[in-house]
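One structure is given below, encoded as structure tokens.
Note that this complex is displayed minus one protein chain, with the remaining chains in position.
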Amino acid sequence: MTPVLQSVSEWDGLNQPTATMGTEMYRFLSALFPLNRSLTGDAVRQTLRHIQQVLPELAIIDVPTGTAAFDWVVPDEWNLREAFVVDPDGNRILDSSRNNLHVVGYSEPVDCVLTKEQLNQHLHSLPDQPEAIPYVTSYYKRQWGFCLKHSDRERLPEGRYRVRIDATLQPGALSYGEAILPGREDGEVLLSCYVCHPSMANDSLSGVSVAAYLGQWLRQLDRRYTYRLVFVPETLGAIVYLSRNLERMKQRTIAGFVLTCCGDERTYSFVPSRLGNTLADRVAKYVLLRNADPCIYYSWLDRGSDERQYCSPGVDLPVASIMRSKYREFPEYHTSLDNLCLVTPHGLEGTYTVLKECLSIIESNGSYRTLVTCEPQLGKRGLYPTLSVKGSARSASGMLDVLSFCDGAHDLLQIAEQTALPFASCLDVVSHLQRAGLVARVSSIN
Amino acid sequence: MTPVLQSVSEWDGLNQPTATMGTEMYRFLSALFPLNRSLTGDAVRQTLRHIQQVLPELAIIDVPTGTAAFDWVVPDEWNLREAFVVDPDGNRILDSSRNNLHVVGYSEPVDCVLTKEQLNQHLHSLPDQPEAIPYVTSYYKRQWGFCLKHSDRERLPEGRYRVRIDATLQPGALSYGEAILPGREDGEVLLSCYVCHPSMANDSLSGVSVAAYLGQWLRQLDRRYTYRLVFVPETLGAIVYLSRNLERMKQRTIAGFVLTCCGDERTYSFVPSRLGNTLADRVAKYVLLRNADPCIYYSWLDRGSDERQYCSPGVDLPVASIMRSKYREFPEYHTSLDNLCLVTPHGLEGTYTVLKECLSIIESNGSYRTLVTCEPQLGKRGLYPTLSVKGSARSASGMLDVLSFCDGAHDLLQIAEQTALPFASCLDVVSHLQRAGLVARVSSIN
Partner (left out) sequence: MTPVLQSVSEWDGLNQPTATMGTEMYRFLSALFPLNRSLTGDAVRQTLRHIQQVLPELAIIDVPTGTAAFDWVVPDEWNLREAFVVDPDGNRILDSSRNNLHVVGYSEPVDCVLTKEQLNQHLHSLPDQPEAIPYVTSYYKRQWGFCLKHSDRERLPEGRYRVRIDATLQPGALSYGEAILPGREDGEVLLSCYVCHPSMANDSLSGVSVAAYLGQWLRQLDRRYTYRLVFVPETLGAIVYLSRNLERMKQRTIAGFVLTCCGDERTYSFVPSRLGNTLADRVAKYVLLRNADPCIYYSWLDRGSDERQYCSPGVDLPVASIMRSKYREFPEYHTSLDNLCLVTPHGLEGTYTVLKECLSIIESNGSYRTLVTCEPQLGKRGLYPTLSVKGSARSASGMLDVLSFCDGAHDLLQIAEQTALPFASCLDVVSHLQRAGLVARVSSIN
């Protein structure tokens, strides 16, 4: 199932061995899994500090409670010390120290004794998935609650329950991470993932791991473009981030991807940008069609993560999503079953490789124009057979085909599609032609 | 067969009961049926005065004989007192007082006795439809003639026939009616039908009835747009009308429909405008596809009424046609069989309802743009669930989908098509969002 990708040979470092990359990303993800992240709080900052071990360029930014961001305001910071429920027999039946999901995210503090009926008002379970603990949050309305397996809920005895949530909801900050890896030219590529989910392995953490390790790969390269790697709490974090960086991002971003749900081994998924035909869309579809068959091509209506912000009207960044099982579409989504069993080294490495191929193509893409009128004399440069026999023209036909589209209007991706030659071959051809002084690169930004 | 239309709830008055509308329109049509209309003449003015009872705003305009209109000139006015043929046995076999169609429209006066052979030169019948009297006119070449059933023609005895047509062809006027129902904004919608056909129920009169009653509905509404209802003799009347109103109509018309052949109960028909993708075309196809299945979608080459003028090069108005059985395509067309049996209250009401839905959508359509960058915080406005549980996002997804196209470039009709939401739902969403101050209407003219 891992796609066999033909590397783009031009870019240093692309051919580095990645055999153990999946295992490394899985280990990294596993270390982040136990932290009880939320929209804000210490676990977010712990997560960001862990990412710095892979991506030292990562800056951690704290945005204080009360800060306005477009239509939103950063809320109080939430930190949980402990949360548990003790049943009438004295058993601690629910405990956030056993599973982060047991407590509703952003629950207000509570410490009381309740009847089973009163407690029931605050419990969440999934009748259709009786063995899964659901993931529930209430960021913007103060309430409290616990989540549990529906099978356990049905066995709760009558009687009085001790409930305690020891949490603080106080002015603090929303924290996010940002790594800017500068390039030689003006264009920027955005990679964004979210760090607000507790113990969700495929949703959220798989994207964090792949982003971190793409960063590790990118930081050692001689980059044409600047790479902007963003680790934010979903929705509000992206909005806060855009509120501080919008103008520059609008001017410079040539492509971007939201990274999430990329760690299982199931079919690939694609969600386009709102505009639908940006460089990000074109590259992603080119790579997925050739290397990730089958792939489910969703519509913009199926979006669901931070492309909602990046692609919103007036923002209009060219941001698409490449995933394995898409959020909302896999049964384990937003439950305790989205765990370290669902995500695998193999699954992570597959998506990592697809995205690396996309970024390699973006780095290498460009339009070219001929520097000579009519066909150049390839023969005198050793690029064409000197003896014309039946069929000899064929050996140079790929080069002439690519050259015939070096009109400044077609980029290499379009040339690859029109000539049905691999992108890497088209790149080889223009590199040869460029060294021979026959073509020049027109523009790095499509 | 009557389409069940989902009303656009925004617009006052749209939900008025229409159960008896078909009957009313049928009664109205029946009263107009006996008048012997032609290109000009008293019967046209009688018809227009009858329409004033439903649509008091209707002005009757007389354009004198000899007036030039582009390539044409208004001819002498024709008024018929009587026309008959008496057979050799003294029987009055053809008589315009029994059926208007018996005399060729615009026949010059004649009063003489002829042999059967001589008379035959002036007779018109349909061998393929022996029981139908054809409808024949000769507006621009002076001649005379009678029309009869082919079965009757074959039984005519030898002998001498008395022929008399007592008609006047004298300077007078071409008369037409115009009702302008002003709106709050600059855009105009054109509804045009023709009043030159004698005793044609589906062709011509069904359109007159539906236009009159659409006018009755429109006049009591708080209108965004101005409605221009035009009752003209076909072809020359439309040309004369355009010659007097072209500049304003070109500047303001956002959509228009030619109304005819909308009274029988058969399959709906659509004829596009010449440009093919105007607002009129888009709205008509949207409504017909959802509410009038099956419908025959004709091409511009199948046109045949006043859209020939409204859409001609240099005029280029956005005018399409919604019909039941299209002119030229139904067997009763242009014969005495296109009568009060062919048209029904049910048939009239169906087309009336389809057109009302089209006009409602045109009134409500528009482009919107967001007033906040990124997604607004819908939760604090009660528009988004405060508790995030698996699946909760779905409840607001329609609103977010619509909002994501509030970019000033998509109108509601396009948004409805892209999101697969009903137009009325899209309108509900933007109305909510507009009241919440989150979006603004960009332009009323598409």
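A and B label the chains in the order they appear, each numbered from 1.
Note that a residue touches a chain if its C-beta (ideal position, glycine included) is under 8 Å from a C-beta of that chain, and two chains touch if they have at least 3 such contacts.
Since the model is a prediction, treat every value here as computed from it, not as a measurement.
In the complete complex, the hidden chain is touched by one of B:T335, B:N365, B:S404 or B:T419, namely B:T335. Seen across the whole complex, the unshown chain contacts chain A at 369-370, 372-377, 379-380, 386-391, 393, 397, 400-401, 404-408, 418-420, 438.
Contact between chain B and the absent chain runs through residues 70-72, 104, 124, 126, 134-141, 143, 235, 238-239, 242-243, 246, 274, 300-301, 304, 308-309, 311-316, 328, 333-335.
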